[in-house]
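Note that one protein chain of the assembly has been removed; the remaining protein chains are unaltered in position.
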Amino acid sequence: MSKAPNMPKSWREETKPHKFCPGCGHGLVLKALGQAIDELGIQDRVVFGCDIGCSLLSFDFFNVDSVQTHHGRTTPVVTGVKRARPDRICIAYMGDGGGYAIGSQHLVNAAARNEKITVILANNCNYGMTGGQMAPTSLPGMKTETTPYGRDPEVTGYPTQGPEMVSAITREGAYVARGTVANVRQLKNYIKKALQNQVEGNGFSFVEALSGCPTNWSTNAKDTWAFIEETMPKYFKVGELKAPAKKEE
Amino acid sequence: MAKTVKIALAGEGGQGVQSVAGIMVGAANDKGREALYIPNFGVEQRGGVSVAFCQISDDKIGSPKFKKADLVIALSDRAVRRTTQYVDENTVFIYDSSIEDIEDDLPKNAKKVIGIPALDVAKKELHPRVFNVIIMGAAIEATHIVEMPEAKEALEKKLGYKFEQNPKLRPLNFTALEKGAELVKELL
Amino acid sequence: MAEKPIQGEKRVFMTGNEVAAWAALAAEADIMYGYPITPQNEIMHYWTRLSPKFDRGFLQTEDEISAGFTTCGGVLSGKRAFTATAGPGNTLMQESMTMAEMMRIPLVCVVQQRGGPSTATVIYSQQEATMTCYGGNGEGFRIVYSTSTHQELYDYVIKGFNTAWTYRFPTFVLGDGYQAKMRESLHIYDPATKGINMVATEPSLGLEGTPGVDRDPQHLRNTYNTEEELYEVVSELVADYEKAAPEIVEYQTFDTDDAEIVIVAHGIVTRAAQAAVKELREEGIKVGHFRPITLRPFPANELKEIASKAKKLIVMESAQGQFDRMVKHAIYGLTTPIEDYFKPGMGITSEEIVEYVKKGM
Partner (left out) sequence: MTTSAYKMLQVDTKKAVFTLFTGLCKGCGLCTQKCPVKTLDWSETLGVYGTPAVQPKNADDCTGCGMCAMVCPDCAITIERKK
């Protein structure tokens, strides 16, 4: 008879239930992250940074030292920590707005500099915390609060291909993947590889996670899964884009 | 010399006024005097009129820029027009006499306006590259902020490594310094 | 451990940007984060040449937003981290400075003011006074030293680190383009030889031990859910700032005891004012000069006392009234007439001050 919830060891139980909405994908991404931290045994070394947007609600999520900063600025804050404390495993956690819009210059430049940090980005195709506005990742035709007639790519462009971009601008040693909350085990493995890449000091590591936002999508559980598993992959291909060459044994 | 000596050196970017200004005030500083040097600079990294504001004193120096200079040296037509604002009845104004059609733009209110053939001398007797050292010689003669041996010491300190590579440069620079002093000596 | 960058004390002749780099080095700064902008760029030039010899770090970021936030990250990691900027870069950096205010991140930032608004000039101004003291969405919980000489630039960069780490408010050394680019003499020294001990730093993140096992995790935030919650936090900031202010505030007076006319100026303009006072006094004119060294906190009481005895104040600055507003706010209630002498983006010389004072008599 099990008595305790099966949370990752690195989760901080005192702050659970967490602050995310019912069915929010952040919980799953952070579960995968927590499991990855546990399996690598790095809880004592992790510094976790989070953005504004819903991701900020993770500031007290883990039993790891954490800092919440402004919208888009998690990458530089975490970069600052890593540069000052190279012995720490530094994780920048953000949403699609923080990574691909207001903080895109930081993502691009941290990747280009091959900062030895791990960026984990939840892509839910909209701005969640501010109430469902268009994000860089909103799909063509997708209705949001600021594209009430559907996103028109002629006017607002096409969804940002984050991992593809990061993959294109990083050098050997970088790790880039796109996972999905529909496959938590795979997502955990991607995140684990990304963190391992930092542990080994190979280079920048980046994982985008396709994630759900039932609140702003106004979807029930069935439609939430359908959007994540059927609609989003049409634009966002799940898989590993870049991994360091296997070290010779 | 209790009074603060104020010098404005102006030329085209590339004429080397900033480097000789730096050497000159450095020499004064080395003698334990108070010196302040500020280059004017614009958005562009090169080109345009370049002005070096120098002050040398026995006491701490006040504001880094000044209204009126004791000595203005202008080395191009644009530099002449730019620097007349720093001239009053106590100012010695030196310009290069090779600048054409400048008569009307020369200051009328200066204590003295002196044209010296520094560029000609540099080209014909020495080397165009030491034009700015001739100017430094003139500035030192006009102000005595340091004396000739100290000025040479400062040149040695700054350019010694070049002199080592090409020993001819040493007498060339020292001659240029002395020549500059000579050019103004009789006219002051 | 590498040797000390400066042994004892020595007289040097250098630019203010070089001074700032040497001061940070002497102050045992661990790492600089920065982005190039004129006229502060040579701070980075000198730092990148000197710092590797003493095992100090450097990161050139993609912009000043990043420079400010990486500095926050460095300080949170327990490092004596600093940055430097000017003009439009200072504008971008305000965002991170509010985070530093809210989260009590003791970073040090050297500002070399240039002309504004907008790109304007790369030369000089005092037009970043308001922004440096009160920029961003906040209340200006900062410490701002306005320096006037290279010696002060050196002294206050060192002091700035200690003030920051003692009181945990972001600390600025407010210089300007003249100070950045001009050369003059000063004495640089190893702080220890002057009895100055660098205040120990401590990390807020990346502490030893496993969080949740050996200790509680650090969960640092700057977001609050309710008005009440925020009000409580900000009230605490207010109380801490007000408690610290009397210990931090600094000013200088020159011949103010019997002064009928008091020139009020800060930063590099104080040099012109001091020289003018000297000259005018020789002519028997009863003029004095008051100079705040800290613009935040502002020496309001001290100025008020002097102003109450004067017949006239003249506020002089290379900006259109930014400093003037601080002065008027500080002495509100007095009826002493105030004259303004504003030269936005322009240097002020002692000659023009002498002329102005005489003309008004």
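Chains: A, B and C, in written order; residue numbering restarts at 1 for each.
Quick note on the criterion: a contact is a pair of C-beta atoms (placed from the backbone, for glycine too) under 8 Å apart; a residue touches a chain by one contact, two chains touch by 3 or more.
Keep in mind that what you see is a predicted model, and the values were worked out from it rather than measured.
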* Where does the absent chain make contact, in terms of the chains shown? -> A
* Structure fact -> In the full complex, chain A touches the hidden chain through residues 1-8, 11, 13-14, 16-18, 20-28, 31, 181, 184-185, 212, 214, 220-222, 224-225
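In this text, only the chains that are shown with their structure count from here on.
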* Just curious, how far off is chain B from chain A if you go by their C-alpha centres, in Å? -> 62
* Asked: Where the centres are mean C-alpha positions, what is the separation of chain A from chain C, in Å?
  -> 38
* What does chain A use to touch chain C in their complex? -> 10, 12, 43-45, 47, 49, 52, 56, 59-60, 62-70, 73, 75-85, 88, 105-106, 108-109
* Of all residues in chain B, those that touch chain C in their complex -> 22, 25-26, 29-30, 34-43, 60-68
* **chain C - residues contacting chain B, complex** => 13, 38-39, 121-123, 149, 178, 181-185, 268-269, 271-272, 274-276, 347-352
